[in-house]
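Pasting a structure here, questions to come.
For this depiction, one protein chain was excluded, whereas all remaining protein chains were kept in their positions.
Chain lettering (A and B) follows the sequence in which the chains are written, and residue indices restart at 1 in each chain.
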Amino acid sequence: MKKLKYEKPIINKIKAGVPDKYGMQPKIVVKSEIDGIPVKEIVEKYGSPVFVISEKTLRDTFQQANRAFQSRYPKVQFAWSYKTNYLDAVCRLYHEEGSWAEVVSGFEYDKALSNGVPGNKIIFNGPDKTDEDLKKAIENGSFIHIDHFDELYSLIRISQNSKEKAKVAIRVNMDTGIYPKWDRFGFNYENGEAWKAINRIMLAENLELVGLHTHIGTYMMTATAYAVAASKLAELAVRTNKKFKHTIKYIDMGGGFASKNTLKGAYLPGKDTCPTFDDYAEAITSAIINSEIAPDQLPTLFLETGRALIDDAGYLIGSVLANKRLSNARRAKILDIGVNILFTSFWYEHEVYPAEETSQQTEDTTLYGPLCMNIDIIRESIQFPALKKGDLVVIPRIGAYNMTQWMQFITYRPNVVLIDQNKKMHLIRKQENLKVFKEQEVIPDFLLNKTPLKD
Amino acid sequence: MNKERLKIAVTGLNNTDNPGPGIPVIRGLRESDKIDPRIIGLAYENLEPGIYMKNLVDKTYQIPYPKIGSDIFLERIEYINDNEKLDVIIPNLDAELYTFIKAEKKLSTLGIHTFLPTLEQFEERSKSNLYEFGQKYGVKVPFSKSITSFLDIKNLVYAFDFPVLVKGKFYDAYLAYNLDQVAGYYNKLSSKWGLPVIVQEFIRGTEVNVVALGDGKGNTIAAVPMRKQYITDKGKAWGGITIQDENLLKITRDLIRKTKWRGAMELEIIKTSAGQYYLIEINPRIPAWVYLAVAAGQNIPEALVLLALGRKIEPFKSYEVGKMFIRYSYDMIGDISQFEQLSMNGEL
Partner (left out) sequence: MKLKSNIAISENGFMFDPYTGDSYNLNSTGVEIIKHLKAGKTNEEILAELKRKYDADDLILEQNLYDFITMLSHYELLDNE
């Protein structure tokens, strides 16, 4: 007799009030391949967990964003935000698409140079630039975005002895009607600090004020705040022009565009509420065009958006280590994906999909990571089908920040694979191994050549 | 007159002690002399009383919460439409409006009409933007602040005198007399409705409400003011009476003219003893007490359906003052077999 296909037995309590019925339940979405390559095949070749970057999604998203701005404004320049994802292969893809580099440390600066980015196509941001960094940036003709007065005076001092004029911009913070206000970076607009800084720069012999920069916050769910910010920067540009007859060459609107992830605490999912590139572009470009800046002096518009460009191109594949019942009979699964490599699970309700067809029944489930720590929770509560040990799961939309903010803890950070547009896989960052860590460590002589626990 | 057969889907069947507007809306439609409706109930929860009111609701489908994402939500609406061929949907709950407004085009390609505010109107009047809204349109609004983090709470003492109202993004409001209470309500409201939580200056006075309907071109089609006579411990009206207050009607008409409001709205207004009117909230939908307006002579649900279908209608000119509603509860009898059918098939 032929045996029947088996489905794990499930019993769910029907809660009066809560919709958890079959008629209601959405079909379980299965993510069995990425850009045409079976998830299973990726894991067979590169292990689990494994990060995957899709070249196609990366380029498509960039081109979408680029089109949204180019079609509304004559001069647009994107700069890839290194901190969002500074794997060399990723950076080079953006540079190929025409993006400059936006860096916030000496390390990122050197990385950009090593990726072949000319110095005069690097924007140097952030509060942490050493004198050495500044010297190098001046020599290379990079754009230095000044964060505070200490940095401004360092630059005045350093530039006095340099042959080149330093090309600088100031970072401006301001009230755009959103909370929290990011007033810890740059010079404040409302209290006049930004104007003071501009005046001081204009007096400095070896500083050339080329741009104005702002970065109003992160994960901005409303495009209108950008319109407020753009008009305030435009106002500063006009004022500078009036007083000094000096034209500001660019306005840098920074980043902070939201991706379609759902923030914890949000009622509606991010993919429904997140503004589109067109929304952001419309707000920013119309604010600049409608400002008092003369049409023949329109500044170039720089954009440093990171998250919204790369998030969708990144996937994290993992597998189920174990199924558990908690003391209150709640279903829990332990995955081999921990918060140390999926940092963003602290603020997103990440979507998690099985990689193979499963039964249509789900249970309210908690997804834990493998770390021996209580905070290691990927999803507190998700309607999830029954998977067995070894089954694969896919977490989409994780391309931003996870591959830079990840922590090495307990075990090695995994492989990162790029799927190119011809559906070919390339290893772009190797899984770490013991040798990598041994190389960084130094054992003092007095502890060498001793084996205290051996008989 | 021959009544027009229309298939109308209605949400908000939760006719509990904190009632949704669905059942009152349906009563208005049932009493229309222009429309002969087939009423399709759309229910989120399996014990919404309207599901079991067979004399009012012809058939009910369960729908998933909008939280699940608009693609899945609309898939369900499409399925229902395949069965029922809907003419109009009247969404009645704040938390679903965003999704319905965004889906307006998609619904209209399915042949389903809605009559909702635009996204701009919806966002502009949201609780967190109400203060700016008041300044823009020249209406007095109590001072308020949106808070998005627990850390903001201790700074409230610089901006407010106690007590203050603490409000959820979509629903619920509590009066807090000190920071500890604010913190408690903040946690409660943010976990239920997300962020921000709104803290609002508390204005003493009489609460008066207006239910109104704008045609989207600046005209006020209907407007009926009401004073709550008795309020339950949940802050909901238990009894109310239509009143004659030209100032309220003027505020309403002005707002609808300036905003070109489209669809139904409820204005919540506090009238102080000094005769000042403070707008404390705009609900961008029909309120649960709308049946009082129907009884007073302005069948707002009917008018809304006709506007949704693109019909020209004349504004209501008057309403009866002194009409009252007295809310009551009533135990219907259901059976586990009904519950089973709804739970297993999602339809009843």
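One rule holds for everything that comes next: contacts are C-beta pairs under 8 Å (C-beta built on N, C-alpha and C of every residue); 3 or more make two chains touch, one makes a residue touch a chain.
On a predicted model such as this, the values are computed, not experimentally measured, just so you know.
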Using the definition of touch stated at the top, determine which of A:Leu4, A:Cys372 or A:Val442 touches the missing chain.
A:Leu4
By the document's definition of touch, the residue of A:Gln361, A:Gln383, A:Gln405 or A:Gln431 touching the omitted chain is A:Gln361
Residue by residue, what part of chain A touches the chain that was omitted?
3-14, 21-22, 323, 325, 329, 359, 361, 388
Note that chain B touches the absent chain at residues 336, 339-340, 343-344
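Quick note on the criterion: only the chains that are shown with their structure count from here on.
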Starting from the mean Cα coordinates of chain A and chain B, work out the distance between those two points in Å.
39
Within their complex, chain B touches chain A through residues 44-47, 61-72, 75-76, 95, 98-99, 102, 132, 146-149, 152, 169-170, 190-191, 193-196, 342-347
Considering only the defined contacts, which chain A positions touch chain B in the complex?
14, 16-19, 21-24, 26, 177, 179-180, 265-269, 271-273
